[in-house]
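Every protein chain of the complex appears in place save one, which is left out.
And then chain A:
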Amino acid sequence: MPHDLARAALLGLLHRTNIPKEVVDYITFGTVIQEVKTSNVAREAALGAGFSDKTPAHTVTMACISSNQAMTTAVGLIASGQSDVVVAGGVELMSDVPIRHSRKMRKMMLDLNRAKTLGQRLSLLSKFRPNFLSPELPAVAEFSTSETMGHSADRLAAAFAISRLEQDEYALRSHSLAKKAQDEGLLSDVVPFKVPGKDTVSKDNGIRPSSLEQMAKLKPAFIKPYGTVTAANSSFLTDGASAMLIMSEDRALAMGYKPKAYLRDFVYVSQDPKDQLLLGPTYATPKVLEKAGLTMSDIDVFEFHEAFSGQILANFKAMDSDWFAQNYMGRKTKVGSLPLEKFNTWGGSLSLGHPFGATGCRLVMAAANRLRKEGGQYGLVAACAAGGQGHGMIVETYPK
């Protein structure tokens, strides 16, 4: 169940930080596909992890940027003086999504509950038809357009004229860089998890650098038969949870902590959920830079959520286009090109996986760790999300 994963992330955090449980004022988690039994998964996980029952907890949802929303909620709580110490995280259990009975079946079951006499029950039951049993599966599709995200990504790649080869190359880069980072032990934010009844998972298990030839053999996954988005150049859905300790600087120092990074600034953006579903980073990047008073050249580390190769490359092209900036962003000039040497150099969602609600914290942590490892002051985190939304955040390394 999702709260098991979330609990493990909390326990990992406690273990790493040695924070006394009672010091934590508030806990907030992001998640996308909710398990009905634990709709406030933050609270269930916190209780299970042994946090004080006096520590309130809530769960937020904002598609793929749910844990970003959890983090910025924590920032808000601290900034407004509500709390000093907040744990923010996210969790997603893609391997066990809730599958519902059909509406007709649900209605019949609810009506049966209300039926008083045997006759009423029997007459209700007589209305049963076998098709009542066909289940409702959750889909990664936009409610407003009914389009699946992969389909939208394929159209986006086509709109920006991004070839299959370019997409495969980028995916290969992600996997190769992730493999390298893993081998070099840079992915230090991973906590081993013992799967009940199975082996312990101690590292990301989706990193599979392949060859362009192998990747070229795959058939398109969404727009058949000529689309360009395939299983190999899409992020894969996986289980995962993440957690992060966010404190006011004063409190952290008073407690003797050496902070990793400041969460300096953030923005949320939204746009057309049909044709610009995955262009959130393009809109968020200039906005958050402007808000923080920075320019592209001030950024030492870029950490973007890789939903699809085509999505990342489309965002690159959109940011590098005066036409797009003028016609869709209300800007006079383009945002600018992103330096690839600073971009997702430890892999990304394509290779590390994408547990919807948990990805945000991983992005911020990767940015903070990269800043510490590679040197540099500012990191920029950006992500797109279903609903045509987006998020950008500036992370600043804590001076040594």
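Everything that follows uses one rule, which is that contacts are C-beta pairs under 8 Å (C-beta built on N, C-alpha and C of every residue); 3 or more make two chains touch, one makes a residue touch a chain; residues count from 1.
One rule holds in what follows: contacts and distances are computed from a predicted model.
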Exercise for review: Assuming one chain is omitted from the figure, identify its UniProt name from "Regulator of G protein signaling 11", "glutathione transferase", "Trifunctional enzyme subunit alpha, mitochondrial" or "AP-3 complex subunit sigma-1 isoform X2".
Suggested key: "Trifunctional enzyme subunit alpha, mitochondrial"
Review point. Thinking of the whole complex, not just what is shown, which of A:M1, A:V97, A:V140 or A:A158 touches the missing chain?
Key: A:A158
Practice item. Have a look at A:F324, A:F343 or A:F356 and name the one touching the chain we're not showing. Key: A:F324
Point to revise | Contact residue for the chain not shown (choose from A:S144, A:S188 or A:S337) | key: A:S144
Point to revise | Residue touching the undisplayed chain, where the options are A:I19, A:I223, A:L237 or A:M296 | key: A:I223
Review point. Since one chain has been left out of the picture, which residues of chain A touch it in the full complex?
Key: 143-146, 151, 154-156, 158-161, 223, 226, 272, 274-276, 314, 317-318, 321, 323-324, 327-328
